[in-house]
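Apart from one protein chain that is not included, each protein chain of the complex appears where it belongs.
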Amino acid sequence: MQLSREALLRAYRQMKVIREFEERLHVEIQTGEIAGFTHLYCGQEAVAVGVCEHLSADDKIVSTHRGHGHCLAKGCEVDGMMKEIWGSRDGLCNGKGGSMHIADIDKGMLGANGIVGAGAPIAVGAALAAKLDSKGHIAIAFSGDGACNQGTTFEAMNMAVVTKAPCIFIYENNHYSEHTGVDYAVGTQKDIASRAEAFGMKVWRADGTDFFAVHDTMREVLEYARGGHGPAAVEFDTERFFGHFEGDPQRYRGKGELDRIRETRDCLKNFRASVTGAKLLTDADLDGVDSEVLAEIEAAVIAARAADRPTAEDVLADVYISY
Amino acid sequence: MQLSREALLRAYRQMKVIREFEERLHVEIQTGEIAGFTHLYCGQEAVAVGVCEHLSADDKIVSTHRGHGHCLAKGCEVDGMMKEIWGSRDGLCNGKGGSMHIADIDKGMLGANGIVGAGAPIAVGAALAAKLDSKGHIAIAFSGDGACNQGTTFEAMNMAVVTKAPCIFIYENNHYSEHTGVDYAVGTQKDIASRAEAFGMKVWRADGTDFFAVHDTMREVLEYARGGHGPAAVEFDTERFFGHFEGDPQRYRGKGELDRIRETRDCLKNFRASVTGAKLLTDADLDGVDSEVLAEIEAAVIAARAADRPTAEDVLADVYISY
Amino acid sequence: MAQMMYRDAVLTTIAEEMARDPNVVVLGEDVVGGMGTAGGPEAIGGIWSTSTGLFGQFGADRVIDTPISESAIIGAAAGLALSGKRPIAELMFADFIGVSLDQIWNQLAKFRYMFGGKTKCPAVIRMAYGAGYNAAAQHSQSVHQILTGMPGLKVIMPSTPADVKGLLRTAIRDDDPVIFLEHKALYGMSGEVPDDPEFTIPFGHARLSRAGQDVTIVSSGLLLGFCEAVADSLAAEGIGCDVIDLRSTSPLDEETILDSVEVTGRLVVVDEAPPRCGLAADICALVAAKAFASLKAPPQTVTPPHTPIPFARELESAYLPSVDKIEAAVRKLLAWR
Partner (left out) sequence: MAQMMYRDAVLTTIAEEMARDPNVVVLGEDVVGGMGTAGGPEAIGGIWSTSTGLFGQFGADRVIDTPISESAIIGAAAGLALSGKRPIAELMFADFIGVSLDQIWNQLAKFRYMFGGKTKCPAVIRMAYGAGYNAAAQHSQSVHQILTGMPGLKVIMPSTPADVKGLLRTAIRDDDPVIFLEHKALYGMSGEVPDDPEFTIPFGHARLSRAGQDVTIVSSGLLLGFCEAVADSLAAEGIGCDVIDLRSTSPLDEETILDSVEVTGRLVVVDEAPPRCGLAADICALVAAKAFASLKAPPQTVTPPHTPIPFARELESAYLPSVDKIEAAVRKLLAWR
């Protein structure tokens, strides 16, 4: 199905926002200004955007420790996220959560999560809520190739099948869990999707660095899930452009691997090539988006630096609603 | 492969011991003399015996809440078990464990377990120990059709495949987890074995009420596992003759189901029919075993009733070796 | 007032709240029973009979029978709560927090705080706890001491059918995650229960079940009855005991405890959890810190020993606090010079 010019520009913009958000963090983190653990989503943008472009705020997603891309794609404000990562009291979580715990419930973003594999059961719950409301809404659990080995993820898949929950399990296979290769950690002789299929789900596979592949696949998957057929799973083959965490020596990479994936597996480059090739958009269109986005990120960083800091009293707030 | 007369008599005796052990407990429990939760293995004897007849004390097994059959088949003494279930200080676990926690490490029986799904990871550890010793020993995790939905069981299967641990996952599908049917609780469209296969294991299936089917299957499975090919899984279709726990109303059963399975799916009846039919053993041979076994169980109950009771001081013993 | 069993107080309160609020959802293992069997649904209403009939009344979307997957059960409750529902999840045995703690401790309990106060998480996690059934080391444990130490959770421990009613209703209507601990040895306890469908008991308000001037005894659950028995027998000798039923351990009603100790100057905390880092120590430390001047004798604890829970009858009863041990602790306080 052909996307409108607006849809294309919007998709590109979303991916570009994630890319520049992360590239900028990568730089800022070196200065030591940003505290805590930060995991960059750079390289996987086509997955988050190709999925979330189909969703409304009533559709829920649950994310991972590598959550910035999912948050931005689901509609979290760049400003509020940047302030949160800077630990400002004006951040999306008042500086309480930080990079690994960004959430925006009103947007249907039920949280990044520091516990690998914790998100899948939560997504099943959100899907059961959607089923109860029977308005065709769904819930999505983003998981990595490492998270798919956690018992909670397996339990969630079986529970979703048993309860016919409209839950979509999206496996972003970026080939590594921290420093370990997927070929080692996932024992199955086939792939992650096949293992999910054996749980009794319909499964799909696609190239996670190709926005159009992701977007077209998700159109089918969502039609299926919204149609009351129960859960589904999708495996996207994608790439992580940075280390697991900042400062990761990345000794697990093959020679020239990073250059190769930056060169041939960059979802933004590929998107540009195909839309300009097909004369749907011009380089000028896209360059325009690029400079807008860069300006937006720059502004967000400046705002985050200047934003209010939390105070000691804030520690005690928001543990309970009533106690 | 043809079993010797001695082997046949021994196998029958083992199954009969389990059967009469459980039938007698079923009676004794009514009197209220036995404390705690007791889950009877009656109906599944061919699995425990068909598996354990192949094992030495250096092969390890990890059992479940329904563990009496596995314990007896692996060589735990009738006497010590009966005393344990009666809570005597002379019991196999000094009255500390009871029905759900019977173990005999020297016999390679690493414990019944009250936590559904807890056994599989422990068996992987025992298998890794065997791998390290590389003497061709293996470890077996017995699990039910309900336990196979627990995250720990899934994690264990993947871990065993990844580490090439000589671990055999035996799924005793008796069609129920407490009051719930396997067709509901196990979401897979196929069967438990297929789901295990998707984890990257070789799998087998057999009729768990037919001793010979179990025994022949396990010969293959053990040859495979001892041969250093990594883990394997087997699904045995079997029957539970009693309720989940004593006093279970069993409303989940179909009309006449209990009579039917007692009639057509009784591993002892079937064993007798085939060995006498094939003229390998006579009814007289088997009747002889029956009366010996009944006498042994009777003696064990009398001994258990008369055995020493634990004292208050015993509570404090054996928490630590040194503290 | 109706006469009702503790277990029925659980069931009727859930049923009433489900009828009142369509967002209330029940999930757990065998809460329906018979799913996928020839016998059909409702083979059992939870192994404690605390959900009997709910499936028939409210249907499969609101009474969800689950596989044996406790992490997924609690996780699903968390997701339901974040999505505007009011899940009531059942763990058959409190011991099963072992296989589901992350979802309770790192997820449910922390969402509101981690998300900057921008969400609520109205989930009730019910679980049967406690010894007395000779169910041995993995099916008899108390867990309130573990969960009370986890900020973000509320921990409720009713000791009577009436308290089940009032506290469970409060729990279901509460917007924070609530751990609701039901003592398995009390399910069969019968008592008077108010009929008022709006009867609630606020959290953090202990109940004074016996009044006296000489000693303060703090307890809850099964052991509360032991404490009351001791208080009654000592009353005959003219020794007066305040017996405080905590009802909730988080929030804790510090005021009632401290007010009592300021009068009596003597404290015994009787608790079913193991002694180390337990609730008994928690309350003794509170009193030592905040009522130091009024203490006439060292605060005493009566708890099980630092051991797993043994199986045999003789062992389990020696393990549990007893009327004798409680009375001995009281007399030790009175004899203190």
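To keep things simple, chains are lettered A, B and C as they appear, and every chain counts its residues starting from 1.
Going forward, a residue touches a chain if its C-beta (ideal position, glycine included) is under 8 Å from a C-beta of that chain, and two chains touch if they have at least 3 such contacts.
Owing to the predicted nature of the structure, the values given are computational and were not obtained by experimental measurement.
Colleague: In the complete complex, the chain left out here touches which of the visible ones?
Modeller: A, B, C
Colleague: Give the residue, chosen from C:Ala2, C:Ala38, C:Ala285 or C:Leu334, that touches the chain omitted from the document.
Modeller: From the options C:Ala2, C:Ala38, C:Ala285 or C:Leu334, the contact with the absent chain belongs to C:Ala285.
Colleague: Of the residues listed, C:Leu11, C:Met150 or C:Leu186, which one is in contact with the missing chain?
Modeller: The missing chain is touched by C:Met150.
Colleague: Specify the residue from the set B:Gly36, B:Gly67 or B:Pro121 that touches the hidden chain.
Modeller: Of the listed residues, the one touching the omitted chain is B:Pro121.
Colleague: With the missing chain put back, one of B:Gly151, B:Gly187, B:Gly208 or B:Gly230 would touch it. Which one?
Modeller: Checking each option in B:Gly151, B:Gly187, B:Gly208 or B:Gly230, the one touching the absent chain turns out to be B:Gly151.
Colleague: Considering the whole complex, not just the chains shown, which residues of chain B touch the missing one?
Modeller: Output for chain B: 60, 62, 91-97, 101, 103-105, 110-111, 113-115, 118, 120-132, 139, 151-152, 155-156, 158-159, 162-163, 317-323.
Colleague: Tell me which stretches of chain A touch the chain missing from the display.
Modeller: On the chain A side, contact with the omitted chain comes from 35-37, 87-89, 93, 95-98, 100-101, 113-118, 146-147, 149-152, 176-187, 249-255, 257, 309-312, 314-316, 319.
Colleague: Name, in rising order, the residues on chain C that touch the hidden chain in the full complex.
Modeller: Against the left-out chain, chain C lists 71, 95-99, 101-103, 105-106, 109-110, 113-114, 136-138, 145-146, 148-152, 250, 252, 273-274, 276-282, 284-290, 292, 295, 297-301, 305-308, 310.
In this section, only the chains that are shown with their structure count from here on.
Colleague: As a quick test, compute the distance in whole Å between the mean CA positions of chain A and chain B.
Modeller: Whole-Å distance between the two chain centres: 45.
Colleague: As a quick test, compute the distance in whole Å between the mean CA positions of chain A and chain C.
Modeller: Inter-chain centre distance comes to 40 Å.
Colleague: List the centre-to-centre spacing of chain B and chain C in whole Å, with centres computed as mean CA coordinates.
Modeller: Whole-Å distance between the two chain centres: 36.
Colleague: Out of chain C, which residues touch more than one other chain, so two or more?
Modeller: Those would be 67, 69, 71-72.
Colleague: Find every residue in chain B that makes contact with two or more other chains and list them.
Modeller: Residues 149-152, 184-187.
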